[in-house]
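Other chains of the complex are left out, but the ones given are in their true place.
Chain lettering (A, B and C) follows the sequence in which the chains are written, and residue indices restart at 1 in each chain.
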């Protein structure tokens, strides 16, 4: 932590600040310049609230100089985390595709779509059984019945399954049927849920909150890591900005930034980011070109009657065509599907 | 719902769109202009996803013309909701102050601060026992022990108590000790928790999410109302913007907007909005002048050693002085404390 | 400037960084901690691009520790700048009101409104003659004819006049008729115009850009100050956020922040911030309570037929009633109108 003193800070002020720093457990270095006096405080704890120093008399500014996350940082672990589930690797040299419907709606639906997923070469089947909906009047998911269908469809086509968990009480039942827990954007800072997922044995895909900074997203990953689960996958799904022609602003520059700051894999979700099917293909291609470790894509053969988010689903044939384009782009940056 | 057709929409397109609308249960009116053909669809359900129409061939744009919330709207209930708890009214002609420490830290602390709260004329004591923290390494609250202290301190000084609930499993224990549930910004779209709180008998103060639009905030209130609890208090606590000199941007214009769109009372929290004590007094005054039904203000007699958010706490004497200013401003807009 | 080195920075990296710093004219201090090595670079120029150091091998992070503005800073000039124009003081103990129509439309209109302005106790008449319009098809202002009317109306009622300048070629003509130049939000970073206005003798009111940080706003003030004009007035008029129920988000917390960082006076414009007349009174009151040095308020006796921004104008009687409320609030914080 670096503390910049005000030009008019008195010796008394400086002594008081130093005493506080020592009380808080820091080692202190003082550096007097012509323009500015600076204190360096060594030994900051990740949870230290720098505003505690900022409010002291004579302080002009305070900068934390270590990231507030540790286990999630590239500093802590230099090589990429590769998460291996059965014969699928996430974060390695292959681009991972997670595809399927927004919600599981029926046996016919999930089996038919699982077949398309397998045909595309994707290895992970997505499908929601518990749905977080903005409106209390919307379809809320099939629950455990849906989970069973998801598992059966995944098994039949040799796919892994991923599904969303919305609350602690659902962890047990979801764990029985899924290979990867998905944590939704609105729960990114549901800290109690993060801690519980940190105590499970299965990987967790953590979606970025609608207005979360990359730092806060990595802090939420830290919660899971610090609770004992090393297998965290990040997922960019768009952030909220002032733009109204698009549902969210897909922050693809988060992909290289995360790869620089962290060792965790990062997946991109163009379906939720754009919210409308004709924008999914260009944004899916862009995400691969930006270096994403994988994509989550929603598909449906009857989007108009889908029980949730139909308008952002690709038709099976659109999806299969897109995957062919993605293969070429992946190869251009030395990846494979 | 109003559907604007493309200039080049064919009769076949139009028939197809109409058939869809009828299938979805709408009555359809067509209006042909020189420039544009417009379809009016009457009978939209609050949960209808307008993108289902937007993706049809020939559609240029779709506008929902009813708010997606109903019970929370001023249309549904014209007069202000006044929530009466014992002898305190929230949403009436008196400005309500909810004051106290960020976290309950000890018996001495909460009693000492409760005394200050009572002295100021405020009627509600705040204090956190379960703390949502961005960092897994930070103080996480005293739990039930803290709740007991909060209740005892409130009772001694004839105050009501408000405290935050973070997850469903805490509802039962918190309900025993509190008069009002507080739902934090990060849980504004924790829909499972909203529904459960909708089934309790005590009022719920719902904080606006960091990047929530006013519409989404009212949709979250709708969840609680639709689950059976009519006593929802809204709380503005700052939104996230690009500005970095302030922690959040305190959106005071949300106050008159909420009063126009909804019958629910709205409280402002300048402590969390600004995050730094010297900005709390001007923003508290501004919130009263903007027409807030009350304020939530954090206080501490030893901010430097507070276990959470000390830097945004006012000292007791600063707080008492501020309340005197607030009285004058409240009277200027025909309110009282 | 403080440079944080990577944990794995080699001695060669460190030497290279130091050499660069010395080349750039800095004095360098090194501080080796257990966790981190830090370099302090003394003597940074306000225009130094810190990214030049950030891209060097071995650098983890770089922090500028002096504000990039100087003449605008409270550090440079501790006492408030009070701008005196004839018998009006801006930035002193009196709240300054600048009122009038959005656009000057006719002799009758500006004289009638000037009379209302004078009656309210306000001392400055606003009115646009050159209008920046988002649409090329909108009314673009009366030009010099309008300026003459503005001046005549101001003189008749003993008011000062303020009007917007949009481009360098307008400065000369506007200077003849106005007492204060107004620089619009969209021109906040029109650097050529800033420099030219810095060479005039009349005060400049600089509106904050729609997405300008407070720092950038002060940097734009710095342009004017550095070009020789010490009389800069800042004006907060709302920033762009994701919220759609309001036109802009009125950032009232900018007021105390500016007062802390700078010695320049700051005015608030609730008319442009909210864009709709029924929100102007609460936000005007809030701005005064937050400590604004003055307000800019648009009025019109026939808003429906106003040639620009009618919907945000107050009727004369609404305006006069509002000013009475503002007087009470101003007194509550020891100001006067």
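The rule is simple: a contact is a pair of C-beta atoms (placed from the backbone, for glycine too) under 8 Å apart; a residue touches a chain by one contact, two chains touch by 3 or more.
These numbers were taken from a predicted model, which means no experiment stands behind them.
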{"item": "Complete-assembly copy number [criterion: all chains share one sequence; 3 shown]", "value": "4"}
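FYI, only the chains that are shown with their structure count from here on.
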{"item": "Core chain by centroid distance, with centroids computed from Cα atoms only", "value": "B"}
{"item": "Reference subunit B; chain at largest CA-centroid distance", "value": "C"}
{"item": "Centre distance in Å when subunit A and subunit B are each reduced to the mean of their C-alpha atoms", "value": "26"}
{"item": "Subunit B-subunit C separation of Cα centroids, rounded to whole Å", "value": "31"}
{"item": "Centroid distance [mean C-alpha coordinates] between subunit C and subunit A, Å", "value": "38"}
{"item": "Per-residue multi-chain contacts in subunit B, two or more chains", "value": "211"}
{"item": "Touching residues (chain side subunit B, partner subunit A) in the complex", "value": "20, 45-47, 49, 51-52, 54-56, 68, 132-139, 166-169, 186-187, 189-195, 209-211, 216, 219, 222-223, 226-227, 240, 275-277, 303-304, 308-312"}
{"item": "Subunit A-touching residues of subunit C, taken from the complex the two chains share", "value": "2, 4, 6-7, 27, 29, 31, 33-36, 38, 40, 42-43, 61, 63, 65-66, 75, 211, 240-242, 244"}
{"item": "For the subunit C and subunit B complex, residues of the former touching the latter", "value": "211, 213-215, 239, 241-246, 249-257, 260-261, 273-274, 278-279, 282-283, 285-291, 325, 328-329, 331-333"}
